[in-house]
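Every protein chain except one is present and positioned as in the full complex.
By written order: A, B and C. Residues from 1 in each chain.
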Amino acid sequence: MLNEFAYEQKPHEECGVFGICSPDASVNVAYASYNGLLAQQHRGQESCGIVTNDRGVFSSSKSMGLVTEAFDQQVLDSLLGQMACAHVRYSTAGASVRENAQPLVMRYIKGTIAIAHNGNLTNAYELHEELIQKGCIFQTTIDTEAIAYIIAQQRVTSSSIEEAVIRTLPYLRGSYSLVVMSPQKLIAARDPNGFRPLVIGRIGERTYVFASETCALDACGATFVRDVEPGEVVMADRDGLHVVQKPTGRHKSLCVFEYIYFARPDSVIDGINVYEARKRAGCLLWKQKPVDADVVIGVPESGIDAAIGYAETSGIPYQKGIVKNSYIGRTFIKPTQGEREKSVRLKLNLIPHAFRGKRVVLLDDSIVRGTTCARLVSVLRDAGAKEVHLRISSPPFRWPCYYGTDIPDKDCLIACQHTVEEIGKMSGADSIDYLRVENLAPMLGVEGGFCDACFTGHYPAPIPNVSVADKMYDYTKPIQRVK
Amino acid sequence: MLNEFAYEQKPHEECGVFGICSPDASVNVAYASYNGLLAQQHRGQESCGIVTNDRGVFSSSKSMGLVTEAFDQQVLDSLLGQMACAHVRYSTAGASVRENAQPLVMRYIKGTIAIAHNGNLTNAYELHEELIQKGCIFQTTIDTEAIAYIIAQQRVTSSSIEEAVIRTLPYLRGSYSLVVMSPQKLIAARDPNGFRPLVIGRIGERTYVFASETCALDACGATFVRDVEPGEVVMADRDGLHVVQKPTGRHKSLCVFEYIYFARPDSVIDGINVYEARKRAGCLLWKQKPVDADVVIGVPESGIDAAIGYAETSGIPYQKGIVKNSYIGRTFIKPTQGEREKSVRLKLNLIPHAFRGKRVVLLDDSIVRGTTCARLVSVLRDAGAKEVHLRISSPPFRWPCYYGTDIPDKDCLIACQHTVEEIGKMSGADSIDYLRVENLAPMLGVEGGFCDACFTGHYPAPIPNVSVADKMYDYTKPIQRVK
Amino acid sequence: MLNEFAYEQKPHEECGVFGICSPDASVNVAYASYNGLLAQQHRGQESCGIVTNDRGVFSSSKSMGLVTEAFDQQVLDSLLGQMACAHVRYSTAGASVRENAQPLVMRYIKGTIAIAHNGNLTNAYELHEELIQKGCIFQTTIDTEAIAYIIAQQRVTSSSIEEAVIRTLPYLRGSYSLVVMSPQKLIAARDPNGFRPLVIGRIGERTYVFASETCALDACGATFVRDVEPGEVVMADRDGLHVVQKPTGRHKSLCVFEYIYFARPDSVIDGINVYEARKRAGCLLWKQKPVDADVVIGVPESGIDAAIGYAETSGIPYQKGIVKNSYIGRTFIKPTQGEREKSVRLKLNLIPHAFRGKRVVLLDDSIVRGTTCARLVSVLRDAGAKEVHLRISSPPFRWPCYYGTDIPDKDCLIACQHTVEEIGKMSGADSIDYLRVENLAPMLGVEGGFCDACFTGHYPAPIPNVSVADKMYDYTKPIQRVK
Partner (left out) sequence: MLNEFAYEQKPHEECGVFGICSPDASVNVAYASYNGLLAQQHRGQESCGIVTNDRGVFSSSKSMGLVTEAFDQQVLDSLLGQMACAHVRYSTAGASVRENAQPLVMRYIKGTIAIAHNGNLTNAYELHEELIQKGCIFQTTIDTEAIAYIIAQQRVTSSSIEEAVIRTLPYLRGSYSLVVMSPQKLIAARDPNGFRPLVIGRIGERTYVFASETCALDACGATFVRDVEPGEVVMADRDGLHVVQKPTGRHKSLCVFEYIYFARPDSVIDGINVYEARKRAGCLLWKQKPVDADVVIGVPESGIDAAIGYAETSGIPYQKGIVKNSYIGRTFIKPTQGEREKSVRLKLNLIPHAFRGKRVVLLDDSIVRGTTCARLVSVLRDAGAKEVHLRISSPPFRWPCYYGTDIPDKDCLIACQHTVEEIGKMSGADSIDYLRVENLAPMLGVEGGFCDACFTGHYPAPIPNVSVADKMYDYTKPIQRVK
């Protein structure tokens, strides 16, 4: 029954980046990176890597799996230096193999360089074809390698690494939050739309940190300085922090799903706290369509924040009706179909005492295929809920994302096939409501400045055409790495 | 600052047991055990094991580490049979080594047998000495091996395995919830005080399941039948479930800390739902000493349940002010002292937006050393809390536990050294309150029937004398297993 | 063609033991044991273990696999103390699982004890049954555990560990070379027949070493002192070496196959160098039946020694005609049947230049199933050998071994089904000859004092009766350890 949501089917985030540059020898950059990756583990659980830089000598360790599995004391202690660049990866493009783990480390015209990338280039296929036509070779299947090539080629005629990075960016389309480490400098760059978050922190007076989310700053003891602005390029070195390319000032289009689902509730992105945004979504859902009910329950984790907001506004008490088993992660052995039916309550389980005999408002962050809702509503009823009112803290998914979110094909999206009313009926809920598109801005407390293309189809930047997308899809097939 | 509670210092549970006997070939007992262990992983994360039984041929797999790390598809598929016995372990007594992993599998007079044990024998040292005097050899350092010996010796003159188990129990003092698997039978036994939980579930008509907690029944698709009663011995075989020794009817003394901290909120122990008990603790704390405040916050995980109850009764809104990083587990590399100060917010982090400028009631389940409280209160204030009122959902720890809970030495327990008023001052909180001992019964909604010895020193069963305790302490030293 | 002998089908040795007691702190007993095990790796490749003893505190590390795989620097450095006991194992009786790895470490009446055992008890089943009837439990499937029990039970009424060991020996039938380590003493005992080798060495003045073979003494820098005599028990402690039970003086029956195949050529057993014995076998084969030939070739490894002897006596030049790939060991992936035919020359390969167009005398140590000879003769001919004369440096295998050698069932032994003439014809060789039984004594240069039961059926000690042997065969089935 509950088994659908026992097996991840939520959209996935692509990556988390981290960088640190510390003239202060008392800061251990390897441990700081380890902590920064741990805090951002939710952004990618397939592989991870830390590259440190000891006056030009780079030490690198990359592995498949979680941060806690990938690094031990001995490895951390061998990662020397006062600068580091690190990455956690979830693979949308590029197979899930060790060769694709980031940061990418390479030798180029000016020595060694490391690159960590969060985002998705919409012109990756074209860049790749163009470079290959020039005789480039590709040893990975990640678009970061194309970025590396362009930086390397630009560096030939540039006077500095930051100039080479700045000259590279115009070639890139789509989303990217980059951390680039050269022997002397650590550079952070965010695409002109600012699709993915990227922040600056500071430890003490002279140590600068770049990270995808502010929770990584907290984890390594840094204080938040500010966001890297869309189109901006900043650089840290022994002398401190420098803006090397000013923000474009273009309309920001941060992925609104970062607030709804991806980011940690304790992070602050572009000035907005994620938890507060989620609570406001709950509050807005109450205002959109109030309902007479006895308890408010959230589907862990992000549904809980929305539920707290809904409860606060409505006055209906918040209850913990569903608990998540935090020991079940990526490597969990999925039971056979036959077993599934019996093991429904493995990853999520109910606390019937919280809602038995009561009218329940159930908050979830999104509906993808819709089967989950139906099962969830059904098990809640079986466990004694008198009524179940489904409230979704985002608008219906109707469009693919090209900027780094892994959303299933349109064929799989229930909202592409059915109206909200139909979805409500199919779910078996007593009522259903999605957050309205016009409530996304109020949810964030801003006028605009975010990307809602997956809900509206209004893409703020060019998207790949279909034929190329298909080619990209086939792209990784010819190399299958084993074990 | 927060670092103390980043490094586990809560009391630890010892173990979780699981057993399944299925005449129905469509039930895969290995996968059912896997799911049952996953659901009970919170009861022990150091080692785990599953032993299956295919008409007398036992297959066994035991490993250090988490259930998801220990088993893969290939291993599960090689665990054949229609009966199984399984275990997750946290080591209080007995070193944390593979040799000590359970279930214990052995050959004895009637073939093969497997034993899984949750609890702590208070006469382990005496049993051990007595057996050793007879020429017994001990290959592990767990008290389960002594139980195995007595069963084996009783079996010589018994007509059945269940008779041998029943004859063994009078030799045992202290706490035990046992699952014993013989070639034909699966036996569950709970000590006369019922210190540790043990439940019976059923899948379909003929498959019986034994587990420490009901959440394991949910996880493997079983429905709850009833608790094994204190002193009761039940047996499952191809013909169904049999009571082979009736409950003693003695006053039950279930460990109250199971409700306060150990068990999962979705479990029901001896008729009481854990989540409801925790909420009632929050409710009683409000009634004990109401306070004028703006938000209620809980320290994850069990503090959250108490906070929800406190909020519900007081009308003060519940907020998520502290989030836990669920990727940080057992194998996390602890930073050096220097790094600690900087990485305070790694395992738990704050959401200041939830309480900034507000008067906070902070719910935690217990105070052990007290340093955590002080730091927690301090970081909350730093993050903008106007007032912090500390509420602890259990009475002060003042006595050691001999029944399977790993509580630090008296010297480390702040409540043994200081009054509640002093603890309040030391914590820096604006006010402090513990759940009163007389409110434990109302918390559970019963008249009695639980063990509160760690709070009161009223031990419901004999305890080891000091000199023996010391010997037991030295017991595992002479064998140190490496890697 | 050659593929049969690419896949081990030689008889297997059971184990190698090692012990060291050093009052001299400058000797690292863990490294000495590591070296001693490396030198004896040929005696067992399935599992290995080292147990050290630091004034009564034992440290133990046991693993499946080779010595180089099982131990790393960190493990060796954590094995503290000035006494050690170690073991390499090949499993005849008892499944190949980690639980069965030796030395067996246990707590008993006088603290901790470790036992390493090479040999095979012919009354293991009876001992086991008897102990089980008394309520003993068996956690492994090795007969060493029964020895441990008897020592433990004897120790109850003995005044010392050596007395307990001495009292234990009369219970044991069959073969054993034992090293027993108690908190203060290291004891070595050899069965009254002296079936398996056991030697004493010394490092400096006060450090005593026990080992299966002298090559282990060389490897750890010890000088050979003398053999432990059949029935003798010696003990080393801080005060030096003590004979605690005199040799029985019974007729010695050392396994003659130690000389023919098992032991290393650089070892000296009971006064006889293995290499010299093998060369004499070659010499005797020439004398038994001279042949007109051009080159002498040996099948690696032990066939080479016999070939050198044959060449020396006959004057026919010795050539290296077959080379062995030393990188192919235990874990080599065997090809499918189809592939086998193609990969015949993987483990052994020919150097046709050494014998092309020549008449070859081919020396091998034994014939088990006979298919190997046929293939070997055939590929030699294909590669250009004009004639192939097969000479086997042992008599035909016709009887099972009960003293620790793993010889296939009679049904598989070609010499039980066919005469030597028939075997010669089936092999396709131009002539064949086995070493005559009456030449075993001249091969060793002694009058007698060895066991040749596998050739003659003259068992020097009682053997198990058939029905019991069958029971023993089924003995390990009921416990199958997975991974």
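The rule is short, and it goes like this: a contact is a pair of C-beta atoms (placed from the backbone, for glycine too) under 8 Å apart; a residue touches a chain by one contact, two chains touch by 3 or more.
For clarity, every value in this text was computed on a predicted model and none was experimentally measured.
The chain we do not see here touches A, C in the full complex. Residue in contact with the omitted chain (choice from C:Glu162, C:Asp218 or C:Glu232): C:Asp218.
The missing chain, though absent from the display, is touched by one residue of A:Met64, A:Met106 or A:Ala441; that residue is A:Met106. Where chain C meets the omitted chain, the residues involved are 26-28, 31-32, 34-35, 38-39, 41-42, 66-69, 71-73, 76, 203, 215, 218-221, 264-266, 268, 273, 275-276, 304-305, 308, 311-312, 317-320, 323, 325-329, 331-333, 335-336, 338-339, 341-346, 349-351, 353-354. Counting over the whole complex, chain A has residues 56-61, 63, 74-75, 78-79, 98, 104-109, 111-112, 132-141, 145, 148-149, 152-156, 183, 477-483 touching the chain that is not drawn.
Everything below uses one rule, namely that only the chains that are shown with their structure count from here on.
With chains as nodes and touching pairs as edges, the resulting graph is an open line.
Centre-to-centre, using mean CA coordinates, chain A is 35 Å away from chain B.
The geometric centre of chain A is 60 Å away from that of chain C, both derived from CA atoms.
Within chain B, not a single residue touches two or more of the remaining chains.
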